[in-house]
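Note that one protein chain is taken out, while the other chains of the complex remain in position.
Entry: subunit A
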Amino acid sequence: MTHAAVTAPGAKLRKLVRRRDDQGGAPRLSPAWTFVAWLATLAFFAPVAWMVLTSFHQEADAATNPPTPFAALTLDQYELLFSRDITPFLLNSAMASVISTLLVLALAVPTAYALSIKPVEKWTDVMFFFLSTKFLPAIAALLPVYLIVKDAGMLDNVWTLIVLYTAMNLPIAVWMMRSFLAEVPKEILEAAEVDGANLPTVLLRIVAPVAMPGLAATSLICFIFSWNEFMFAVNLTATKASTAPVFLVGFITSEGLFLARLCAAATLVSLPVLIAGFAAQDKLVRGLSLGAVK
C-alpha cells in the first residue's frame, strides 16, 4: 500500500469498506452501552494513568490520603532515577532483549521456512515439539540451569540471559513465522521455480515482502517477553548483569518506599513495550495466539 501506484485504488477500497461498515457492517453500540464500554475502559486504564501521573509528582504529593491528582507536575523523579543509575539496568535489558530477539530470528526464520515453504516430512510433529517446550514450567528448569551456569562461571552475565531468552522465545517465533510464511502464495513460488529463479531471488523477491510484517510482529513479541522476564533475571544475576525488572524490585528494598520515584521507574521500564504494543496492536493478537488466530 506504500507503493505510489496502488495508493489510489487502495484509498478507494478503504472508502468503500468504510461505507459498507457505516451502512451496517458492524452494528452500533447504544449510548448506554457506549457509556458502559468507556467506563470499563477507564477502570482498566486507571492504574496505568495513576502510575504515570504519580511519576510526575513530588514525593509529598504522591503519598497523600485522600489522593491529590492535581498537584504540581515535575520531572524530578526521572532526573533522580538517572542520577541513581538506572541506566546500566536499562542497557542490560536492552542488550538481553535485542540480541536474544536477533538470535531468535536467525534461528526461527530458516526453521519456519523448512516447516512451511518446503515442509520437511512430519513437519507438524516438529511444530508440536517446539510448542511443547513452552509447556515446561520455567521454574522446573531454574535449578539445573542455576547449577550449570554457576559451574560455568556464568552467573551475573548478560549472555546467560540472552541464551535463556532465546530458548524461551524460539518456539513462539517458529510458530508465528510459520503462520506468516504459510501465506506466501504457492502458485507464485512454483511459477518462480519454473522460470528458473534461484533460492536467493525467490526469498528476496517473493518471500521477503510477504513475510516482513510477520518478521516485525515476531520481533515485537520476543522483545516484549525478554524485556519483561523476571524470574531468571532475579535469580541468575547479581550486580553487573541485572535487568530493569530486577532494578525495580531491588530499589524498593534498599531505599525504603518512595512512591513517586517507584512510579517513575515503573513507567520508564514499561515505556518501550507500551509504545511498541500500541504501535502494533493488530500484530500483537496474532503473536500472542502463536499465529493460530488471525
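What we mean here is this: a residue touches a chain if its C-beta (ideal position, glycine included) is under 8 Å from a C-beta of that chain, and two chains touch if they have at least 3 such contacts; residues count from 1.
The rule is simple: contacts and distances are computed from a predicted model.
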item: Options "NADH-quinone oxidoreductase subunit C", "Cytochrome B subunit", "Sugar ABC transporter permease" or "Extracellular solute-binding protein": UniProt name of the undisplayed chain; value: "Sugar ABC transporter permease"
item: Selected from A:Leu170, A:Val202, A:Leu215 or A:Ala241 as touching the chain missing from the view; value: A:Leu170
item: Sole contact to the chain not displayed, among A:Ala71, A:Met95 or A:Leu142; value: A:Leu142
item: Subunit A residues that touch the omitted chain in the full complex; value: 21, 25-29, 33-34, 36-38, 40-42, 44-48, 50-51, 54, 62-67, 107-108, 110-111, 113-116, 118-121, 124, 126-148, 163-164, 166-167, 170-171, 174, 179, 182, 186, 224, 227-228, 230-231, 234-235, 244-245, 248-249, 252, 257, 259, 262-263, 265-267, 269-270, 273-274, 277-278, 281, 284-286, 288-290, 292-294
